[in-house]
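The other protein chains are all here in position, but one chain of the complex has been omitted.
Here the chain labels run A and B in written order, and each chain numbers its own residues starting at 1.
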Amino acid sequence: MTHYSYFEKLIIAILVFSVILILIDVFIMVSVYIDKVSAKKIEQKKQSIREKIQEYISAWLIEDDVPIVDFMTRETHNYFSDKQMKDPLFREILYEEIFIANRVLLGDEQMKIKELYKYFGFEQKIKKEFFKYKWYKIVNAANDMLAIKALESSTRFTELLDHPNQFVRLIAVKAEISMGGDQVEILSELRYPLTDWELYEIINFLKRNNFKQFNSLEKLIDHKEPSVCVLGLLIARTFQELYLNVDFMKLLLSSNTRVRKYAIEYLAECGDGSYVQILKKIFPNQAEAVQKAILKYVELHGTDDDVPFIYNRLNDYRPAIQLKAAETLYNMNTNSSGFLNYLEHSKDPKNQKLAIHVLRNQ
Amino acid sequence: MKILIAEDESLLLKLLADKFSRENYEVIACQNGLEAIDLFDEKSPDLIITDLQMPYSGGYELIFHVRKERQSNIPIIVLSSTSVEDKIVASLELGANDFVEKPFRFNELIIRVRRLLATTGK
Partner (left out) sequence: MLYFLSFVVQVGLFVYCLMIFLSYLLMGIRSWKVLQHHKQSNTNIDFHSFRQNPFLPSISVVAPAYNEGLTIVENIRSLLSLGYNNLTIIVVNDGSKDDTLEKAIQFYDLEIADYYYEYRLDCKPIRAVYKSKNRAFKNLLVVDKENGGKADALNAGLNISYSDYFACVDVDCLIEENAFEHLIFPVINSTKEVVAVGGIVWLNNNSDVFHGHMVKLKVPDKFLPRVQLIEYFRAFLLGRTAWSSINGLLIISGAFGIFNRERVIEVGGYNKNTVGEDMELVVRLHKLMRQKDIPYEVAYVPTPLCWTEAPDTRKVLSRQRNRWARGTAETLLMHKDMLLRPKYGVIGWLSFPYWFIAEWMGPFIEAFGILFTIIMGLLGYVSGVFFACMLTLVFSMALFFSILAVFAQEKFFNRYTEPQDLRRLFFTALLEPFVYHPFTVYWSLKGNYDLFIKKVHSWGEMTRTGYAKKENSDKTTAQT
């Protein structure tokens, strides 16, 4: 019966373990419950503070040509008193509301909001947050700095371009660019692969801030990281950079699907028809998205000679490609759209249906 | 002159209401499309300023209600942060008179309101 002493030990161990678990449970339940009870009160308090602050901000915005110091020290009303400003909750909500106002307003009103922000010394607060370790604190601080256009050139942003967190890298890129660095130079520093979301964020950012001139985009397009190359192509397309000294053949034969797709889309919008033959040749082995891009290219640059090629695509095994091909016929030129009209009355029921679908949905 | 303002961002609603009150308009404020529909029926305002994306029911429903169900042609200004062409076109097609994109300038909005009220003959 040697196992019996083991058995006893086991029982004690199990009991101790269970009791510890139950104690943890009780602790969690009580603390969560207490939090919930007090949360309601805090929420009410917050709401009343928020209403007060909105009143104040509105009063400040409606004033014409009054220096902020005068407004704040005027005795008739008690806006933003020292006592209120000491309340951390008040400051927190004031901070939030200032950023909301900054987001929806332009012109004079935006300037007045910025004055408020400076008056309350929120700059120091942000800067302190910015040098913290946690990634989301850095991002939040940098975001706010960017929103209120209060960036200071510091090497910190350059370091952050290599941060392992994508949100930090993205905000660092935006900050570096808006501080007036050469965009291409900054973007070509990127080493991490960019996701679609990051690409669009960067493009949107450039658009919103009215950047139009890009020097030597080739540096991005020839970049060894495919997604940076895609970024270069997207910038070139979005901002209509027509004269690029790039070997497009290499891009069209690249092993990266995104590079091929965006290169074709760029050539479709900004190039001439000199790639029709090669694109027709590489068509069969491409992904659906690339094939659609090729059809778009043919639609814009194709000639009557390409009609047989498009016609063959009507027999593709994927209806999405068939439809795209029929649309290409409709849009390319009068002869091809005439051909589609002919198909509408043809004997082949499938082609007829395709043609009708395209013609009715234009 | 009564203006109905539907905007879910409470700060912006407050700013708009105060600004237009100061311009001597009577302001009816609310935070969602459904409330706006009720207020429209009840108070019959002279002009509507509405956001498109609001909780429960957006600006489209409001415009639809005013134009199709009530057959009213009071001026409607859409104030929205969307810049999607489809959404702008859809709101204008439903019957909005004007579209102002956020972020916006107050002065500009006030002039648009004045002009719309003038052209509708009020």
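Just so it is clear, a contact is a pair of C-beta atoms (placed from the backbone, for glycine too) under 8 Å apart; a residue touches a chain by one contact, two chains touch by 3 or more.
Nothing here was measured: the structure is a model prediction, and the numbers come from that model.
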item	value
Listed residues A:D87, A:D108, A:D247 or A:E288, member touching the removed chain	A:E288
Touch criterion as defined above, residue of A:P67, A:P193 or A:G338 at the omitted chain	A:P193
Touching residues on subunit B - with respect to the absent chain	34, 53, 55-58, 64, 81-84, 86-87, 90, 93-94
Residues of subunit A in contact with the chain not shown	3, 7, 11, 14-15, 17-19, 21-22, 24-25, 28-29, 32-33, 35-37, 40, 135-136, 139-140, 143, 166-167, 171, 193, 195-198, 200, 204, 227, 288, 318-320, 322-323, 353-354, 356-358, 360
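Rule of thumb we're sticking to: only the chains that are shown with their structure count from here on.
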item	value
Whole-Å gap separating subunit A and subunit B, where each centre is the average of the chain's CA atoms	29
Subunit A residues touching subunit B - in the complex, by the definition given at the top	50, 54-55, 57-59, 61-62, 97, 100-101, 103-110
Touching residues on subunit B, where the partner in the complex is subunit A	9-12, 14-15, 18-19, 22, 81, 102-107
